[in-house]
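Shown here: the complex without one of its protein chains, the others still in place.
Should a chain be cited, it is by its letter among A and B, assigned in written order, with residues numbered from 1 in that chain.
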């Protein structure tokens, strides 16, 4: 009788087989995503590096050269693929839009979490969700039809340029930074505020000296996150920046970013040509920057966790 | 400045800032709807685009957007579900898991144009799919997977462990328990995540311009055989979506009514995204009620 029971208990049941199958299948799904990420990095890197290894462009010249004209060879007999105009264009719009968005985002987050956590937050939450939801081409289109003409009438010139790009990116990253800042404020324990208020601090003193300090790592993460978005945003910026691969000299003259040159260029070059490889190198710069932003966010997170 | 006064000033400034954001959204939506509504008509929504003359519509682009959305969801949902289940139910806390989580985070923060370029390289060129719905759907899948996986994982994590124990104690495998109890219990939240990500996919253009392509060949809406070239269901045809269309006509459009078409298309796009948002709320709420009440 016991032998019989033992046999039944040792037999692999349907449940055991299903468990094995399910665990394997779901693991494969997860691996598929992971491998995709590695594949993206490897493929973009190998294409992007071919400018340097196949076409023998000096990578320092690439990063610091101020002339982008892949069809032309320069005095040294090398093609003119200086990416500095686009790299600086990307950085300038990113930094400016982050500078502009940060006070608004943090102010709104404070308002939602500290000043009017019920009525204000209830109104602003959907506002922020909707701002996130508006597609980037729509932002680009509004930039093109509203922001560019406005810049033109105020500052003259064509209106296309870094300033227009900054305004568009400002609105685009605003909701991201705001909602992440709200999360950061929300994670500050309530008793911090109660303690400060009980000591006789005003609400603003409490916010400024206690809550904001405690939420600093989270806020920084939010800002870097917003910057990463701004740096990688393609179409909206491309539609308003003017797409002139020139070193930015003024905020209101046409310029370009890594993404804008990529979106306009990739379709007009032949795969494997230097012109095409050079564009892939821009994509690689974009990828590396995205990884760096990621790393920075991780470092802030780790530091924040340590100081707690 | 004394503390009381600075407190008042600061709070006033915060009110101003918060109102500014509301005003920005109101202005954006107002502008999109007001400038777009005059262009909207049944003709506009259903007829094909015209390249050089005015009077074109967005029928094909609209169809492409939906078709691409559905195809992307069909590919990405099972993968995201599997990945979300593994992460929440099986993954141990070790270096493999943290590597995987890092990879997903990286994917979610990659610029969509990079994802699009990768899709171009792999599907359009290497696999020879050309500019096609299929290439676009794969690119959008990569774009969609990290967020969808995370939202599914969170939805599963919100289901109490008692439910898992309930299944295990009946002699069922964890897999059966998850698939037949935990996932259904998390369905309202999962669906909300799916619909929200659908809105994101619907408006995405950068990942598509080099994968699904920038042209919208005429379709024969009476031919539903996916193997015919003019069939709307053919996944191997190039398919400009509504979002790509807006970008395209503003970058190089030469039809005289480009602006009106962009306004109309933008309105359609934004209204669709609004609808996705509302639907997400509604579905989540409704399903939740149905699951919990008698």
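We adopt the following convention: a residue touches a chain if its C-beta (ideal position, glycine included) is under 8 Å from a C-beta of that chain, and two chains touch if they have at least 3 such contacts.
The definition used in the following text is that contacts and distances are computed from a predicted model.
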Of the candidate names "Carbon-monoxide dehydrogenase medium subunit", "Tryptophan synthase alpha chain", "Phosphate ABC transporter ATP-binding protein" or "Urease accessory protein UreD", which one corresponds to the UniProt protein name of the undepicted chain? "Phosphate ABC transporter ATP-binding protein"
Considering the complete assembly, the absent chain touches shown chains A, B
Which residue, A:12, A:76 or A:190, contacts the hidden chain when the whole complex is considered? A:12
Residue in contact with the excluded chain [from B:114, B:172 or B:194]: B:172
List the chain B residues touching the unshown chain? 160, 162-163, 165-173, 176, 180-181, 184-185, 291-294
May I ask you to list the residues on chain A that touch the chain which is not drawn? 1-2, 5-6, 8-16, 19
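The rule is simple: only the chains that are shown with their structure count from here on.
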When the centre of a chain is set as the mean of its C-alpha atoms, what distance in Å lies between chain A and chain B? 17
Can you list the residues on chain B that touch chain A in the complex? 3-4, 6-7, 10-11, 13-15, 17-18, 20-22, 24-25, 28-29, 31-32, 35, 78-83, 85-87, 89-91, 99-100, 102-107, 109-115, 117-118, 120-122, 125, 142, 145-146, 149, 171-176, 178-179, 199-200, 202-206, 209-210, 214, 243-244, 246-247, 250-251, 259, 262-263, 266, 269-270, 273-274, 276-277
Per the contact definition, I'd like the list of chain A residues that touch chain B in the complex. 13, 15-16, 18-19, 21-23, 25-34, 36-40, 43-44, 47, 103-104, 107-108, 110-112, 115-116, 120, 123-124, 127-131, 133-138, 140-142, 144-146, 171, 174, 178, 201-205, 207-208, 225, 228, 231-235, 238-239, 259, 262-264, 266-267, 271, 280, 283, 286-287, 290-291, 293-294
